[in-house]
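Note sheet for the following structure.
The complex appears here minus one protein chain, its other protein chains still in place.
Moving on, here comes chain A:
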C-alpha cells in the first residue's frame, strides 16, 4: 500500500477495490481489479490511463455513484477513516457534495439545461448548509466569483447554454467547492475544453486545492495535466495499477513499458518536423486477463515468455521498487534508458 499522508492520516484510502459488471446471462467484466491508493490532505494524486482502463469506474465507485443493478463492488473505500462501501444511500448523500465532491468531464451535459446556474449552485448550499433565500444567493454569487466567473450576479440567473464551455466548468467547480469538501475528484475536467481554457481550469483547481488542504484525485489520460498538477501518479491498465511513482520520478524514468510508451507517444516540439510519432501499438482492447499473465503483454515490445502465467506459474504482482515506487512488471525498462517526452 502506498501509505502516503501526514500525521492526520489519508483523506481517502482505497484498498483492494474491485468492481465487476455482470448482466444476467453474460460474462462478467472486471472493470476495476484490486486497486489500492491513498490521498493525503492537500495532496494531488493522478489516476492515468487510456479509456476503458477503469479510472472513471474507480472514481464513481468511490463516490458511490455506480448503478446498483448488475454491479458488484468489493474492497474498501474510506473517507477520513469512515468506510463508504456498504454505507446506506442516506449516509452517502450526506457525504456527497459536502465532504467529497466531483467534477465531471463534459460541463454542458453535466448541467441541467432547464434550471438556472443560480438554482444549481444554491441547491447544494440548501441541502448541506441549510442556507436559504438571500443568504444562499449571496453565497452562490461569492462562489462564482471565487472560481473566476465575471459578473456572477447576472450569471446566476442564466441557463447553462448561455455560458461558454470554460465558464460552465467553472460553475461546476463552484458547485463542488460549495461546502469546502475534504476530497475532490476531478474526472477529466479539461478534456472537453479548449487548450487555453484547459490551462486556466487546471490553475484554478491547483489554487483552490492549495489554499484549502483539499485532497484532489485527478483522473486523466493527459500526461500534460499530470505534469502540471499531480504530486503522485498511479498508472492504470486493464483495471489494475501497473506503476505508481512521484511525478518527477515517473517522468524522469518510467519503468513499466506501458508508462514508457505513454510518455514516448507524446509529440515533441523539439523532435523536428516529420519526425515520426511513436504510438503504443494495438489498442486497449488487445488485452489478456490478469489471471493469464500481464494484460499489457500483447502490446508490449519487451514482453518475454514468462510474462504469461502459463510459463512463470504466477501472476505479476505489484511490488515495491524502492524510492516510493511500485511496479507491476517482470521486465521493467532499465532506469538508464533515456526517456522521450520527459517533462518534470
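Heads up, the rule we're going with is that a contact is a pair of C-beta atoms (placed from the backbone, for glycine too) under 8 Å apart; a residue touches a chain by one contact, two chains touch by 3 or more; residues count from 1.
FYI, contacts and distances are computed from a predicted model.
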Candidate names "Aspartyl/glutamyl-tRNA(Asn/Gln) amidotransferase subunit C", "NADH-quinone oxidoreductase subunit N", "Peptide/nickel transport system permease protein" or "Methionine biosynthesis MetW"; UniProt protein name, chain not shown: "Peptide/nickel transport system permease protein"
Which residue of A:35, A:175, A:201 or A:318 touches the chain not shown here: A:175
Contact with the hidden chain (one of A:128, A:232, A:247 or A:328): A:128
Which residue of A:111, A:163, A:193 or A:333 touches the chain not shown here: A:111
Contact partner of the left-out chain, one of A:78, A:94 or A:206: A:94
Residues of chain A in contact with the chain not shown: 63, 65, 89, 92-98, 101-102, 104, 106, 109-115, 119, 123-124, 127-128, 159, 161, 172, 175-176
